[in-house]
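This is the structure, below, for whatever I ask next.
Every protein chain except one is present and positioned as in the full complex.
First chain written, first letter: the chains are A and B, and each begins at residue 1.
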Amino acid sequence: MSTTIIAEQQEEGIHSTLPQLVHAASVIGGECTVIIPGGGGESEASEIVGVDRVLKFNGSCFSVFDSQSWSSALKGSVGGTVLLASTPRGRELGASLAAELGMSVVQDVTSISEGINVERPVFSGKAIEKVTISSPAVITIRANSLDSAGNGGSAPISTIDSGEDLRMAVEEAITKASEKIDVSEADIIISGGRGLGDVSNFEKLEEVASTLGAAVGASRAVVDEWGLPHSMQVGQTGKTVTPSLYIAVGISGAIQHLAGMRSSSYIVAINKDPEAPIFTVADYGIVASWEDALPVLHDSIKALP
Amino acid sequence: MGPFELRTLKGLDLSGCTDIMGYEALDFYDVDSLLTDEELMIRDAVRGWVDESVIPKIENACREGVFLDEWRQEIGSMGILGAPLKGYGCPGLSYTAYGVICRELERGDSGIRSFASVQGSLAMYPIWDFGSEDQKEKYLPRMATGELIGCFGLTEPDYGSNPGDMVTKATEDGDSFILNGAKMWITNGTIADLAIVWAKLDGVIRGFIVEKGDPGFSAPEMKGKHSLKASVTSELVFQDCRIPKDRILPGVKGLRGPFSCLNNARFGISWGAIGSAQACYDSARSYALSRIQFDHPIAAYQLVQNKLAWMLREITKGQLLAYHLGKKKDAGEWIPEHISLAKMNNVDIALEIARVSRDIHGANGILDEYPVMRHMANLESVKTYEGTHDIHNLILGRHITGIQAFTKGA
Partner (left out) sequence: MKVAVLIKQVPDTTAKVGIISGSVDEGAISKWSISPYDEYALESALSLQSGSGATVVAITLGPERSSKSLIDAAAVGADELLHVVHDGALGSLSLQKALSEAVTRVGAEVVLVGKQAADTNSGSTGPGVAKILNYSCVGLVSRIEAGSDGFEATRSTPSGIERVSVKLPCVFAFDKGDVELRRPNVRGIMMAKKKPIERITLADLGVDSTGEGVSTTSVDYPPEKPEGQRFEGPDSAAEVATKLREEANVI
């Protein structure tokens, strides 16, 4: 069995998940080819241990993300099991390629073992589906679920030119870097309560939020007292939220607040009062003043690979 | 067991307090499985609307004492006003469907249900049943969409349970009637485009349609209510109010007119009260599962379980009562006493459930973070309007014994 990885680009070069995909390829075994649609970051890719060759695809169709054109352009070079990152684009391209090649597709895999046996969350994480894959398929893998392959390889790089046409044109692109995310939509929420001491300290939460791509929420106490928008309020009379990560800063955890956030997948609480009820629902409770702990948390998050 | 071990309390099913994604309507006996597909779809549509448009806004509306105009528009566009009436742009649904609509609206707030009850049963119904063809065509299609709002003037400051002694009078004057008198406790009065006014013409009770802007008619809002705060309650004042002759409802004379309307409204209330009770039960259950005292959720204590079990018991009985009454109403096999029983019982248990639910919520129960105190205060009105609890007992007493006990020395 062999594997083909379709790498994804991100602003700084190759997507950070590539070494994880190479690790998945090593579990499946056989020769591992990395395809880079549109090129960029090919030398990075060639240095990952376990990569046997890197194919850089050139062609006008790679100027715009167009899953249909891309899958048509790539199909001739794809063999064996196909791996992509489970990003929105990876999933779309993966599904398109699978249909192109007449294969099944298994999306958003979080664990992989020989066989090939994989696991993937379904029902928004309320259940885990175990899937056995017995013939070549397209598999997309959730970021940061698997170990990463190391560096130190030197796979040969070759270039393929594609004459495939784009099926769409970009009329206008709008960068939305600093747009505020609504708490009811957000996958990560950082919320503040009365323990922040002053409304101006919400700026500190905003900073962490922009690093994490998170929304900023608030307890009812501070929404009422400090005149924050009701749309930020998490709790009984505010929003009921279920993000994958909820960070409660200076929130004691009144029952009304807990009612709105206790179903979050993971909860971090920072509070200097060790008896604060918020700790009863926290997965990671940090007993410390937020002024001291939040900068450490922020810097540590920024320092993560 | 330490205070931080909630999430690991073994052997306790805490799934109820983690699954807080939405309102779960108690239906222990699957009574709703007896509804038709259309009735279920209407239920879901109204329930969804209440979730999106009432629940997030109701506390604020109550605080400000307003009925939001967007509620009028949205209820109108759902096409549920005057639910059981047929023709003239009315929905033509079953009485059971009308009951379901009332239940879902009142789960949000009794004031919202009151709006729909008054519009449909008390304003549209008398035009539909007793009005002239011209009156029906003029008013009903626009009332069904909520474009025109109606109200119902029967009760007077000094005549509540004995409307037969009303003093509001109509007299003929050429091509007009002249109305004099006052009505009180009139839901929708100030925001209404038209009022169905019951007044004595030559000593006989007749229905009149009075429009906003008619000379001598005013509808000042009554302020200071601790109940039904998101509903408009008004006085209707007639000082030589002149209306054209064609505004009299030709089809009815005497108390039969207003009482027919009230029968339909009371029917809706018997369902609506269940909605309030379900909301209070739902809040009590989820609160009891998440409130920790003495290291356990209070739901783990027998006294609380007893209260919850009692609520479930009464709601289930009330649901069966309402459903069966709906079927009887749809089949035309009903007497007013059937409705009295259901209205009286279901409002009574809903009010008691609201009180017990407030109790389970402890001090938190008085906050507007929870719906229970609001429902409780609302239900005090609901217990009194559309025939007080006691009057319904007397209606049943007369039915049982053949002896009326409304008046003394009769």
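The working rule: a residue touches a chain if its C-beta (ideal position, glycine included) is under 8 Å from a C-beta of that chain, and two chains touch if they have at least 3 such contacts.
None of these values were measured; they are calculated from a predicted model.
**Student:** Using the document's definition of touch, tell me which of A:Ser43, A:Ser60 or A:Ser265 contacts the absent chain.
**Tutor:** In the complete complex, the chain left out is touched by residue A:Ser265.
**Student:** For the chain left off this view, which of A:Ile112, A:Ala137 or A:Ile255 is in contact with it?
**Tutor:** A:Ala137
**Student:** In the full complex, which residues of chain B touch the absent chain?
**Tutor:** Residues in contact with the chain left out: 4-5, 7-8, 15, 19, 21-22, 24, 37-38, 41-42, 45, 48-49, 77-80, 83, 91, 93.
**Student:** Contact with the hidden chain only, please: which chain A residues?
**Tutor:** Within chain A, the residues touching the omitted chain are 10-11, 64-68, 71, 87-89, 91-96, 98-100, 102-108, 110, 117, 120-137, 144-145, 167-177, 185, 188, 212, 244-245, 265-266, 268, 270, 279-289, 292-294, 296-297, 299-301, 303-304.
The rule we apply is simple: only the chains that are shown with their structure count from here on.
**Student:** Write out the stretch or stretches of chain A touching chain B in their complex.
**Tutor:** Answer in residue numbers: 220, 235-237, 240, 242, 255-256, 258-260, 262-263, 275, 277, 279-281.
**Student:** Sort out for me which residues of chain B touch chain A in the complex.
**Tutor:** 3-7, 17-21, 59, 286-287, 290-292, 364, 367-370
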